[in-house]
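Scroll down for the structure; my scribbles are underneath it.
Heads up, one of the protein chains got dropped from this complex, but the rest are sitting where they should.
We call the chains A and B, going by the order they appear; numbering starts again at 1 in every chain.
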Amino acid sequence: MDIVLQQLVNGLTLGSVYGLIAIGYTMVYGIIGMINFAHGDVYMVSAYITAIAIALLTFFGIESFPIIIIGTLFLTVAVTGAYGWVIERIAYRPLRNSSRLSVLISAIGMSLILQNYVQLSQGANQQGVPTLLTGAIRFTVGDGFVQITYMKLLILFISLLGMGVLTYVIQKTKLGRMCRATQQDRKMASILGIDTDKVISTVFVIGAMMAALAGVLVTLDYGAFDFYVGFIIGIKAFTAAVLGGIGSLPGAMLGGLILGLSEALFAGLISSDYKDVFSFSLLVLILIIRPSGLLGKPEVEKV
Amino acid sequence: MSNAVIRKTLISLAVAGAATLAQADVVIGVAGPHTGPYAAFGEQLWKGAEKAAADINAAGGLKGEMIKLVKADDACEPKQAVSVANRLVDSDGALAVVGHFCSSSSIPASRIYEEAGVLMVTPASTNPTLTDQGLPNVFRVCGRDDQQGDVAASYIVDVLKAKRVAVIHDKDTYGKGLADAMKSTLNAYGVKEVMYEGLTRGEKDFNALITKIRSVDADVVYFGGLHSEAGPLVRQLREQGSKAIFISGDGIVSDEFVSVAGSPKYVDGVLMTFGAPPSSYPSGKKVIKEFRDSGYEPEGYTLYSYTAMQVVAAALSNNNLDPVKGSEWLKSHSVNTVMGKKDFDDKGDLTVSDYVMYEWDAQGKYHQVN
């Protein structure tokens, strides 16, 4: 019993991370219909910036955990946001009017560039950040226990907060309205006086910032990363985004949670060898039943 | 297009110092993952070989000819390993190769070297298949996974007297080979593992797996894999409150193991098998000091690579720079290296397995278990 509960906790925390990164995919897809393959590598860049920020802050003698984490979050989110903007400007905007596949290839190229740029400047070795927050809440269940570390609680809390703020921005603010308008009909939106290029840039920045949020939290929690770390988590997050219905914000979070839970439960109760096979099979199954994902709007076939 | 034309195109595309076709020198390839996810090891290989070549050249070279190294990047992909091996033997005219790193690259490449009569000494590919192919030109200056697995298994059974052993591997040629070797020796001792599973390289969240380790109540966790996964694994193991003893192989020999684990306190007590310490050899001390003086910490495979280069140099210089004769010569002669005297058997493996058990302490350093 305690084991199953513990696996549920493991799955939820893993899933919330997937969800955070999936937001970047889903927003970009929603607005310009492209799969941003470089997104996982933006996450990777943010992991490096996290470590650098922590190293800098400790160098200046700051020891208290809250200041370090807030400072790191602020720095990382800002710099990674700039990365998001520049990537869009360089690799995607010149292809705005081309086929979606050209942008996809450009994104794959961008992903290679980011990986190798980081490898060349930071070296290929494994990097780590020191453990800053330890300890856990434990509940006794039967003879065993179920625990959730403070770091995981922080991840859950911040990702929920991030989701909430983002949902508010998209649903209630002027910027959100412009985003939604651009998403529905870019041409029409620009005729109505919305600077769609700016909106698209903003979306890339927001996506990168959410990836940075995940980057800071995950890096603090797992401690280890290298320049290749964005690849697997990027594919997982993309899967999560599609599972939940690509283009839908709550769908990204839901997809992330489902993916995280299915991985943890399958790995924990059956076999971790085949957990990815299981996740992908689950995805195929869900898509067969609901071809637009769980919360996605069914595609209207135009005649 | 003729060969010459293609070669000209290649050269014209190349940057200034790309005149790799110099004639007078002895060309030796250093093949390994200089890019890609394993690039850190490629760097170790390169640093070791570079230093060895510089030292040998400073001492007069091979039969008066200077060693010229060629960096050959395989990114640990078999496809690229084949290309680069053909390039080394063909365009670069290499007489010998130090490398490759990944066993999955070394195996296909070794056949190309054999056909071309090129000597291959790998500092790091421990998979038994490599030398079991029976190729006359293939040598390694590291141990075999089965030797390493034996040491670990007998330690688990004899010293730790563990009954519940969980075996984890990273589904890679090296990691799985090591875990399998350990498992089969363990089974031969009559201990059946309580769990045998693989994790995915590149992932960092192993909580589900660890909860499972907790549920089978393992008292020893054996991990076949590299420090990039071992670090988060041991950390999450401790975070979930498991006190199981963590044992791994030479894939975690790196100071980065401590930094990826998050804190030295997590690696405290971790055991690993690794070759006898190079610093125990007098000649090794000097080289290590020179490395440190130049600002580079010779960790992991650096000294193995240095050793491999010395083996290559010995084989070539004693046989008029003939790699085929050199290969035969190596099987009956021993070579003095920074890691001691090395003898090879008919397969090209070291005759003496020098694996010993090390333990990491709370300061994040490792030392031999007495």
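One rule holds in what follows: a residue touches a chain if its C-beta (ideal position, glycine included) is under 8 Å from a C-beta of that chain, and two chains touch if they have at least 3 such contacts.
Everything that follows uses one rule, which is that contacts and distances are computed from a predicted model.
Undergrad: There's a gap in the complex where one chain should be. From "Tryptophan synthase beta chain", "Cytochrome c", "Branched-chain amino acid ABC transporter permease" or "Anti-sigma regulatory factor", what does UniProt name that chain?
TA: According to UniProt, the chain not displayed is called "Branched-chain amino acid ABC transporter permease".
Undergrad: Counting the whole assembly, list the visible chains that the omitted chain makes contact with.
TA: A, B
Undergrad: Check the options B:D255, B:D343 or B:E359 and report the residue that touches the missing chain.
TA: B:D255
Undergrad: Out of A:L120, A:I137, A:V165 or A:I270, which is the one that touches the chain we can't see?
TA: Final answer for the missing-chain contact: A:L120.
Undergrad: Which residue among A:L166, A:I233 or A:I246 touches the omitted chain?
TA: Residue touching the absent chain, from the options given: A:I246.
Undergrad: Even though one chain is hidden, which residues of chain A still touch it in the full complex?
TA: On the side of chain A, residues 29, 33, 35, 37, 45, 48-49, 51-56, 58-59, 75, 78-79, 82-83, 86, 90-91, 94-95, 97-99, 101-106, 108-113, 115-123, 127-130, 235, 238-239, 242, 246, 273-274, 276-277, 280-281, 283-284, 287-288, 291-293, 299, 301-303 touch the unshown chain.
Undergrad: Taking the full complex into account, what residues of chain B touch the chain not shown?
TA: On the chain B side, contact with the omitted chain comes from 1-3, 6-7, 9-10, 13-15, 18, 34-36, 39, 71, 73, 75-80, 82-84, 86-87, 89-91, 103-104, 107-108, 111-112, 115-116, 127, 129, 171-173, 176-177, 198, 255, 259.
Keep in mind that, in the parts below, only the chains that are shown with their structure count from here on.
Undergrad: Show which residues of chain B lie in contact with chain A when the two form their complex.
TA: Residue list for chain B touching chain A: 35-40, 42-43, 171, 197-200, 202-205, 207-209, 211-212, 214-215, 227-228, 231-232, 235-236, 239-241, 254, 256, 258-263, 266.
Undergrad: Would you tell me which residues of chain A are touching chain B in their complex?
TA: 3, 6-7, 10-11, 13-14, 17, 116, 119, 123-131, 134, 136, 138, 144-145, 147, 149, 218, 222-229, 231-233, 263-265, 267-269, 271-273, 275-276
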